[in-house]
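What follows is chain A.
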Amino acid sequence: MNILTILFHFFIFPGFLFLVIFGMFLTFLDRKISARIQWRVGPPWYQPYLDFLKLLLKEVIVPINSSKFLFLFAPVLSFLSAVISGTMIYYFLLYPQRSFLGDIIVILYFLTLVPVGFILGASSSRNPLSGCGAQREMMLLIGYELPFIFALLISIVKAGGKIKLGEIIMAQNNLSFLYSWSGLISFLTLLFVFQAKLGYVPFDIAEAEQEIMAGTILEYSGVSLALFKLAKAILLLSLPALLIALLWPAKSIFSFIIKFFFIFLLIVLMKNTNPRLRIDQALKFFWFILGPFSILGVILVLSGL
Partner candidate 1 sequence: MSIKLKALKKSPWVFHVSAASCNNCDIEILAALTPRFDVERFGILLVGSPRHADALLVTGVINRKSLPRVLEVYNQTPKPCLVIAVGTCACDCHMFKDSYNVVGPYDKYFPVDVYIPGCPPRPEAIIAGVVKALSKL
Partner candidate 2 sequence: MKDLLTEIKNRFKEIEVYEHNKRRLYLKIGKERIREIAHFLHKEKGLRLSIMTGVDTREGIEILYHFSDDKTGTYYTIRIITERDDPKVDTISDITKASEWIEREIWELLGVEFVGHKNLKPLLTSEDWPRDKHPLRRDYEGI
């Protein structure tokens, strides 16, 4: 494998360019579907690109009291970790045999770094509302990480204890993990966790516009804001793919797209048919409902179901 292909994979497909362009397209789809549910027409397809372009060219304001380096670095951190995790997920979906030992853990870490970027940026801006948002984001992170890991564990155990995304995908050549009790549990758990990771209703507590304005991203403008928005857009593209890789691998591109949009639609529908939870309710949900539920899944998978 020469350097050019690596660069190609990293920067063009399935890396940076692919993620950015299709991620933004998905935000358009999200907005459009939401608008249709709300009996509106919704934005035209090129809207996210224009928004992005406009943000790139706007002034970046750094609040006086903030720590300048952290404030500007945080969006970059979020964005880069989103890109890396997205690239890895799509790369292993394409070439499952090239996966390396422990890559799931790497993906897990990079996915966690995205909200950490949000928290860092919000905390460095020294705005009490952002602070409140950061605090909520932190609590939410602690809330959903545990069920997330348990859900991952289900797939890992099913694949014979291999901590390799490629192995997991290949182990499902005959039968997807989804078609078992534990697989189903894992699927549902991941769906809720992804909702929280994306910051969508009912778990958009950290960015609750009506309570704490825009929460974590309150003080951001211009390019930094665009990077945060892009990080979220890329997550929107890569998380359903991760779910597919873990539980429901597709044989062809066509079936991948169908599965992808099915999951995407579930996420958008959930966003539009629920009110926002309170932070304590969300934590209760993750720890006392989803946590034991995913542990049940682990027990089931250990007993071979």
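Note that in this section contacts are C-beta pairs under 8 Å (C-beta built on N, C-alpha and C of every residue); 3 or more make two chains touch, one makes a residue touch a chain; residues count from 1.
A word on the picks: all candidates are chains of the complex that A comes from, given by their letters.
Note that this is a predicted model, so its numbers are computed, not measured.
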Given options 1 or 2, the chain of this complex that touches chain A: 1
Residues of chain A touching candidate 1 in the complex: 31, 35, 38-44, 46-47, 50-51, 53-54, 57-61, 209, 213-214, 217-222, 225
